[in-house]
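Selected chains from the complex are presented in situ; the others are not included.
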Amino acid sequence: MLCDRPKNTNVRLSLPAVCFVWQIAMIILFGIFIRYDEESDAHWIEHRKHKNISSDIENDFYFRYPSFQDVHVMIFVGFGFLMTFLKRYSFGGVGFNFLIAAFGLQWALLMQGWFHSLDYTDGKIKIGIENLINADFCVAGCLIAYGAILGKVSPVQLMVLTLFGITLFAVEEFIILNLIHARDAGGSMVIHTFGAYYGLSISAMLYRPNLDQSSALHGSVYHSDVFAMIGTLYLWMFWPSFNSAITDHGDAQHRAAINTYLALAATVLTTMAISSLFQKHGKLDMVHIQNSTLAGGVAVGTAAEFMLMPYGSLIVGFCCGIISTLGYIYLTPFMEKYLKIQDTCGIHNLHGMPGVIGGIVGAITAAAASEAVYGQEGLINTFDFVGDFKDMVPSKQGGHQAAGICVAVCFGIGGGVIVGGILRLPIWGDPADDSCFDDEPYWELPEDEESIPPIVQYNNHMRNKDV
Amino acid sequence: MLCDRPKNTNVRLSLPAVCFVWQIAMIILFGIFIRYDEESDAHWIEHRKHKNISSDIENDFYFRYPSFQDVHVMIFVGFGFLMTFLKRYSFGGVGFNFLIAAFGLQWALLMQGWFHSLDYTDGKIKIGIENLINADFCVAGCLIAYGAILGKVSPVQLMVLTLFGITLFAVEEFIILNLIHARDAGGSMVIHTFGAYYGLSISAMLYRPNLDQSSALHGSVYHSDVFAMIGTLYLWMFWPSFNSAITDHGDAQHRAAINTYLALAATVLTTMAISSLFQKHGKLDMVHIQNSTLAGGVAVGTAAEFMLMPYGSLIVGFCCGIISTLGYIYLTPFMEKYLKIQDTCGIHNLHGMPGVIGGIVGAITAAAASEAVYGQEGLINTFDFVGDFKDMVPSKQGGHQAAGICVAVCFGIGGGVIVGGILRLPIWGDPADDSCFDDEPYWELPEDEESIPPIVQYNNHMRNKDV
């Protein structure tokens, strides 16, 4: 097999080449296509008068910027630090997360722009704060996928994964949101389900039968677990902003935040319960606390803007904490052993299953919607029953929501198989089986204090001398 | 004595049972009682037209959501990481903080809802963003109490502490804010004073004469102190949001943020000064920097929304930095030795004394208020001299403020003694004296790199294999 050749992890040519060429391509494409929208352009003052907008505070920036920054923190610190839990892959966890996201958001602005923000009068994509949020969302799909293959791939492979992932995401999102007219404010389907199955399929394609050669590094140390809790907590705290960031102004943002807040609270309790119940001596497992506590946020993603009701949110969170934690205990080892899917971070438990559940919850909640609960205008606004869809009814909307789940799963698996196949080519500089989960191949590592006898330590050279 | 039996820290049945039963109770109670308020309900659009509200931006969500998220960060990352300073109790510090807060906020929504947000027309509690902030506030009281007993209790005990703590809080808050009509925007009295004395009383009830058996773990290591600084800084930075989160729209939020910002700045300087002055060789002590720098935020909690004046805020911060740091140096050892109160985090210095000072500052500032300074309407708005209290005058308000302090102290001590008594029952799975401040009884710990000889290390097993 191609992949069995001796591995060369030197990315000194390939990584800079990919970064430079793709960044230059971005600049050219941005030059051709991307401009400010009417709320971020200097003509805003004229636009404002023209549209009779009474105050600058009604610029969309003030509705969404706080949520945007919360989402931004989730992408870079949340996902980044969640992936620092491995004892010797913290640099790769947070660093490659940074690289993927920084590239991905640029490509996402273009891809999503062509589908959603193209101004047909001049052929330009007009961007504002909502585009930035959507770009961050799009990146989240790729970061989820990264979780499955954490520690087993090179940065060049991650760039390829991101290029294709963003592209697939934009197409899938367009199909689900615009063609099928499903609603998915928090992305249970378009982000989490897609991202999880995309990553798992890639991981299956890159299956390493001898991965146990790296088992010494496939675990945490005390402080790396504390670092990972930074990621967990930021994801947990800001998830209400994630699910409400692009919902409609007013009650929809307000309600989405409340629902997410409640679902996540319930998830924490059931995660702790199951974690304790299934361990010898009732001890809690940090893997569960770091991951499964977030499942409720994933699972209310679609329905957060609906009238899910506070107790509905609690029920969703309650169930997902249980399912996700049991997933870590039973399903992840099963998938590795029988399905040949190695899932480093357990994204199937955190994003895959909860994402599908979220889609189902969304479908049920949509199908059960009524004018009695939403009000006449509220129903139209919440489900966007306007234009081509002005004759839509809730029960039918439920069916469309369900169709959305299938599209997300299919795109995830299909895309992952293809991209995984590409990533198997022996040109990407991925690590050998015995140097997975190790920063050594791709990072200059500081000499480690602890491993050096006191005297020798004082002769180790200052960091900057090596440059 | 009951507590002297050999300890069994196995919480495999009790912790899951408590989590499941209480979470299910929450779902049922939420189902019966909790609904969206008019600003988060899909009928908002009709409500908006009915009330002649010109824009969605006037939904309370946009006034308070940024502050809410800052408060949320304080609760989970701020308090959580502040409690990671112990060398081997970082998991318990941040993890149990997470558990307490996730349960507490649900119970707080109910308890506070019954007192403050009950809609008598249909018997439902209507929640919006302000309720979420208040629930976080309520949780803060219990997290403060946790600081006193950090490392000495089981998670089941913490759940019990939280259940009663939230209940007591809601009653005490209702008495202070509604019956006595004291103002306490930042909660110097209702949160900090109550929380501190509640925790200290519990700690006194759970006094461990042989706690020095755990002294080897009762301290920090270099990196755990840096982790704790994350908590300190997030508390410090976002305290202006804490004190302004539920004040009136407009100038009151604005002024509360400014006052808190200034008080905290002054506290940093006097804390550093005292810390250096009282150590041999003038070295700074991380315990003081991590904690006492926050005392100014506690102490302007009540008066932050008043016309305390910028210099007034500096004076409050100045004094509290001194008092709090001296508390760590002299009072904490004194209390342990003579009063039999073991206060792990020194909450008496960070929340107890500054909370009482904050109540006093609030009383004085309120008593000194005048129309000349506040303006006629400003005075009425700031002190809410409407309805039953429309004949109130500042000097009398000062007396009411002072009464509030007493109520907070009494509820804290009284509640703590009762709850502490309950927690002494030998059924809660608390650790033995020689395994306090240790994560080992309640957490699966990763094998530690440093303590393993290099060869053996490579044979230690991968984390996920144990599941």
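Chains here go by letter, A and B, matching the order in which they are written, and residues are numbered from 1 within each.
In this section, a contact is a pair of C-beta atoms (placed from the backbone, for glycine too) under 8 Å apart; a residue touches a chain by one contact, two chains touch by 3 or more.
Please read these numbers as outputs of a predicted model, since none were measured by experiment.
> All chains are the same sequence, and 2 are placed; what is the full number of copies?
In total, this homomeric complex is made of 3 copies.
We adopt the following convention: only the chains that are shown with their structure count from here on.
> Using mean CA coordinates as chain centres, what's the gap between chain A and chain B in Å?
32
> Along chain B, where are the residues that touch chain A in the complex?
Where chain B meets chain A, its residues are 10-13, 15-16, 19-20, 22-24, 26-28, 30-31, 34-36, 39-46, 48, 54-57, 59-62, 65-66, 69, 72-73, 76-77, 80-81, 84, 88, 90-91, 94-95, 98-99, 102-103, 105-106, 127-129, 132, 155, 223, 227, 230, 441-450, 454, 457-465, 467.
> How about chain A: which of its residues touch chain B in the complex?
Of all residues in chain A, those touching chain B are 54-55, 57-58, 62-63, 66-67, 70, 87, 212, 215-216, 218-226, 229-230, 233-234, 236-238, 240-241, 249-251, 253-255, 257-258, 261-262, 264-270, 272-274, 276-277, 279, 281-287, 289, 293, 307, 309-311, 314-315, 318, 328-330, 332-333, 373-375, 377-379, 381-382, 450-451.
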